[in-house]
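Shown below is the structure under consideration.
Just one protein chain is left out here, and the rest sit where they should.
Letters A and B mark the chains in the order given here, with residues in each chain numbered from 1 onward.
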Amino acid sequence: MSNDSEHARHTEYSEHIVPVATYVGVFFALMIGTALTTWVAYIDLGRWNTVVALAIAVIKMILVVLFFMHVKYNKGLTRIVILAAFFWLGIMITLSLADELTRHWELNPAPWSVLLPYLSRLF
Amino acid sequence: MSEMAAHSAHPQGFAHQFEDVGQQRDAGRLGMWIFLATEILFFGGLFTAFIIYRALHLPAFIAGSHQLEVQFGATNTAVLICSSLTMALAIRSAQVGKPRGTIIFWLVLTMLFGAAFLGIKLHYEWLRDYREGLVPGFGFNVAKYTPGVEMFFCFYFFMTGLHALHMVAGIGVLTVLIIMAARNAFSSEYYAPLEISGLYWHFVDIVWIFLFSLLYLIGGRYAQ
Partner (left out) sequence: MSTATMDLHDSPIESSVNYLNAGHGIRSWLLTKDHKRIGLLYLATITLNFMIGGAAAVLMRLNLIEPQGALVEPSTYNKLFSIHGIIMVFFFLVPSIPATLGNFCIPLMIGARDVAFPKLNLLSWYIFVTGSLLALYAVLSGGVDTGWTFYTPYSSTYSHTHVIAAALGIFIAGFSSILTGLNFIVTIHKMRAPGMTWFRLPLFIWAMYATSLIFVLGTPVIAITLFLLGLERILHVGIFDPALGGDPLLFQHLFWFYSHPAVYIMILPGMGVVSELITAFSRKKIFGYGFVAFSSLSIAVISFVVWGHHMFVTGQSIYAGLVFSVLSFLVAIPSAIKVFNWTATLYKGSISYEAPMLYALGFIGLFTMGGLTGLFLASLATDVHLNGTYFIVAHFHYIMVGGAVMAYLGGIHFWWPKITGRLYPDLWARFAAFVIFIGFNLTFFPQFVLGYLGMPRRYAMYPAEFQVLNVMSSAGASILGVGYLIPLVYLIWSMRYGPPAGPNPWGAKGLEWTTPSPPPTENFEAPVVVTEDAYNYPTAPEKAHV
């Protein structure tokens, strides 16, 4: 019962066919990224090692998502689903860390405790 | 089934709860993406815990990470990237109407890369780790390694183990797809199972990309 004329559905996902060259290009980019992140790990960048490693991983992920998983050619709902999942993961990590990292702030007073003498003069 | 209009030649694989094939495709893909979102949260629990403990016990985690061999992790990363390429090409060959032999060729290659990943993991990494007393709960060498290192290896095995389970499931799915392709189930009109399985396979690849960076490379390797 195909009523295409009555309610021609604007499909979420286009049937775009990605050229082989694009796939191969992304493949090489991913390989280079892997080599790069491995190489950088052997260089002492201090705290930045982690940042660089994660940044490269995120770029690789974006390439896989956009091209191999066709998200570049999809409409908005897919992107919302992906972003929502990461946002919720972010909530879990952030608020859990907010507890775990601040347990001993009594020993190192919180930044705003400098205000306490002034507040006590007000009240 | 009563008043439905006389069925003209049905599109391949059409399911009757839908109005048309476009709606069915949309629904299938949205469904798989939502499933992948649940997987992000599922693995995410482990990543959350890992991030917390790494923040609290960084030296121990670096010491643990240095027990892993980067070349195997990097090789496995490359292997999975190859498998993602071949998976994408398998779907593409269905999209452009290639014969089933071509589709099967790319699917088999994907499966081989997946199997290679698991083989390298099992033989060169996990087996060696076991022999060196690095597997918590299975003769962990508490004399040689600190509790923090044991914690790191809990995460290592839980995370790569869960990932490996997903790989095995993916290989199972590929097997089914190969059988379907052999029975001429796919065409340029109907390749939804390939595409949806491809999304799953690429997701498992992405998880590994992060596992490699977090487990093998944290804190850098320059201090070895």
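Points worth noting:
Keep in mind that, in the parts below, a contact is a pair of C-beta atoms (placed from the backbone, for glycine too) under 8 Å apart; a residue touches a chain by one contact, two chains touch by 3 or more.
Since the model is a prediction, treat every value here as computed from it, not as a measurement.
Touching the omitted chain from chain A are residues 3, 6-7, 77, 84-85, 88, 91-92, 95-96, 98-103, 105, 110.
Across the interface with the omitted chain, chain B contributes residues 1-4, 16-18, 23, 26-27, 30-31, 34-35, 37-39, 41-46, 48-49, 52-53, 56-57, 60, 136-138, 140, 147-148, 150-151, 154-155, 158.
Keep this in mind: only the chains that are shown with their structure count from here on.
Chain B has its Cα centroid 18 Å from the Cα centroid of chain A. Contact residues of chain A toward chain B in the complex are 1-4, 7, 9, 11-13, 15, 17-18, 20, 23-24, 26-27, 30-31, 34-35, 37-38, 41-45, 49-50, 53-54, 56-57, 60-61, 64-65, 67-70, 74, 77-78, 81-82, 84-86, 88-89, 92-93, 96-97, 100-101. Residues 4-5, 8, 19-23, 25-26, 29-30, 33-34, 36-38, 40-41, 44-45, 47-48, 51-52, 55-56, 70, 74, 77-78, 81-82, 84-85, 87-89, 92, 95-96, 195, 198-199, 202-203, 205-206, 209-210, 212-214, 216-223 of chain B are the ones that touch chain A when the two sit in their complex.
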